[in-house]
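Only one protein chain is missing from this complex, and each of the others stays in its spot.
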Amino acid sequence: MGNGHRSRHRGQGREGAPSHSSRSDSARTLVLPGEELPSRGLGPGPGTYRVNGRIYASVLGLLQTQPPSVRVAPLAGRYIPRARDTVIGIVTDVQGTFWLLDIGAPRWAPLHMTGTPWKIDFGETQQYLRVGDAVVVAVEQIENTGRIGVTMIGDGLGKLEGGTLVSVSPAKIPRIIGKGGSMIQMIQKSTGCTLVVGQNGRIWLDGPDDGIVEVRSAIRLIEEEGHRRGLTERVQAFLDHGSGAPRGPKGPPPTAPWAATAEAPEPDPAEGPESEYDFPEKDVN
Amino acid sequence: MSEEVTAEILTTHILELARSGRRLDGRRPEEYRPVSIEFGFVTSADGSALARIGETAVVSGIKLEPGKPFPDTPNAGVLTTNAELIPLSSPTFEPGPPHPRAIEVSRVVDRAVRASEAVDLKRLCIAPGEKCWTCFVDIHVIDHSGNLIDACMLAAVAALSRTTMPSRRFELGEDAPLALAHLPMETTFCRLGNTIVVDPTFEEEGAAQGRLTIATDEVGHVVAMQKGLVGAFAPGEVKELAEAAFRHGDKLREAVRGGTRP
Partner (left out) sequence: MGSVGAKEIPELIGADGRRIDGRRPDELRPIRIVAGPLHRADGSAFVEWGDNKVMAAVYGPREVHPRHLQQNTKAIVQCKYNMAAFSVDERKRPGLDRRSQEISKVIAEAFESVVFSEEYPRTSVDIYIEVLQANAGTRCAGLVAASVALADAGIPMVDLLPAVAVGKVAGRIVLDLKKEEDNYGEADLPMALVPQSGRLVLLQMEGHMTRPELGEALDLGVIGCRKIYDVMKQALRDRYAAGSVVSGAAFSAAGVAP
């Protein structure tokens, strides 16, 4: 098996993003690495590879047929960054001109001081962000070296103050956001909390203590029952009666500049996989 | 280095919750996580147990071998405790020689087992000054979600409580139960501001301003203590925590007494 025959692809599909929700749950097929996929003239998309004209899954996930390609949306694993994703990072290292952020991806992402709204001189980085600080940033590009470029300049991006963090599998994020942001809006309204959902599986929340407890429980409920029908109704019922805990004050969530980022990014249909993911024939057969 | 850096806001949140007597996982400060034990998990050992405290899981296996007694204790056997904080169990553990925190866990468990005289070392003597049993208590942490000291102790004592002395294997007569004289247990507390919580999770340990472990036995003695991490406790607090340590220790002892020999 020649190592040189491996191909590279990045950015993998995601579990049922809102625009694909027309597919019924029964159509969700779990596939495992090495499983041959029905290709019917389609090309190999993310999460797949092609050998001798046959297409196989390379990751554990859900089969998605999206002409002109067949792809596998991973159900497990670390966050795979995509350009334009909003993510929550934690500062793990401070250098003279940049910080290294843990965004739950395979690699740490450098945030350069020019990628912030602040005017910083060399060596002053430590005064702005320290190890352990949490920030909302946007992924700009992923280089061939695996380097993840991020920026803090943009609407809703910045340092997080107060509140708390909850982590979930990145594959569950579309469920937590809901169709057009419906789930997250409902949670915010019922609990009086403000949420910022990072595509990397980190969720920041702030609000009354009881509200935070409720949101945590609601997120666990979505994680565990996200595959069942009527999820929104069940989460609503849970928030209305489920916890039995006294409720925090209701009302519009406090305005946070980044609250607007809690939106599901619509997958771009123009993002054709064929060129980016076309695999050279592999030498495995 | 540890790969995982805990977000400062999470640490702050844990401390804020503690101010009103709450915890991230919904427990009360004095509430221990659910505990379970599976005895005889490893049949290649002379005694073994898989102990769980919440999401923390630890396997302990006991091995007995004939050896030579120490010159200063010719009538006693030898007891050795070794805890391995293997990198399988946490993203922050690395391969290589034992980290000081693994050595601390080993020594704290060892001290409590020894001081409580749970294993009667005189019974491990075979021929005074010449031959005795060496009892190896090996502890493997396999899932680290906090409070390793209590979990390691629970696994070790559970394993010891069901250990058979393998006399036949070494042609030293018939196999017999090791029979523990006492059931010591560790109970660990962490300071989160003015609130002290029992059985901390790893997130709480990360936010802790001091950790105190108190080992108790079933007859009402405190047999070992260890204050760890940066932080301090008042003598009055230690007295109160000792009372609480007996309550929790008794429940852990019940878990070890329950269950049947494999």
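Which chain is which? They are A and B, in the order written, and residues in each are numbered from 1.
In this text, contacts are C-beta pairs under 8 Å (C-beta built on N, C-alpha and C of every residue); 3 or more make two chains touch, one makes a residue touch a chain.
All of these numbers come straight from a predicted model, not from anything done at the bench.
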{"item": "Touch partners, limited to displayed chains, of the chain removed from view", "value": "A, B"}
{"item": "From B:Glu55, B:Asp120, B:Glu218 or B:Glu240, residue that would touch the chain that is not displayed", "value": "B:Glu55"}
{"item": "Touch with the omitted chain, as defined above, among B:His144, B:His182 or B:Arg211", "value": "B:His144"}
{"item": "Sole residue of B:Ile86, B:Ala115 or B:Ala242 that reaches the chain not shown, by the stated touch rule", "value": "B:Ile86"}
{"item": "Of B:Arg27, B:Lys63 or B:His221, the residue in touch with the unshown chain", "value": "B:Lys63"}
{"item": "On chain A, residues whose C-beta touches the chain left out of the figure", "value": "1, 6-10, 28, 30, 32-34, 47, 49, 51, 56, 58-61, 74-78, 106-108, 144-146, 169, 223-228, 282, 284-285"}
{"item": "Residue numbers in chain B that touch the chain omitted from display", "value": "1, 3, 34-38, 41-45, 48, 50-52, 55, 57, 59-63, 65, 82, 84, 86-91, 94-95, 136, 138, 140, 142-145, 169, 251-252, 254-255, 258-259"}
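Throughout what follows, only the chains that are shown with their structure count from here on.
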{"item": "Distance from the mean Cα position of chain B to that of chain A, given in whole angstrom", "value": "39"}
{"item": "List of chain A residues in touch with chain B within their complex", "value": "90-92, 102, 130-134, 160-165, 204, 209, 212-213"}
{"item": "Of all residues in chain B, those that touch chain A in their complex", "value": "3-13, 16-17, 20, 22, 26"}
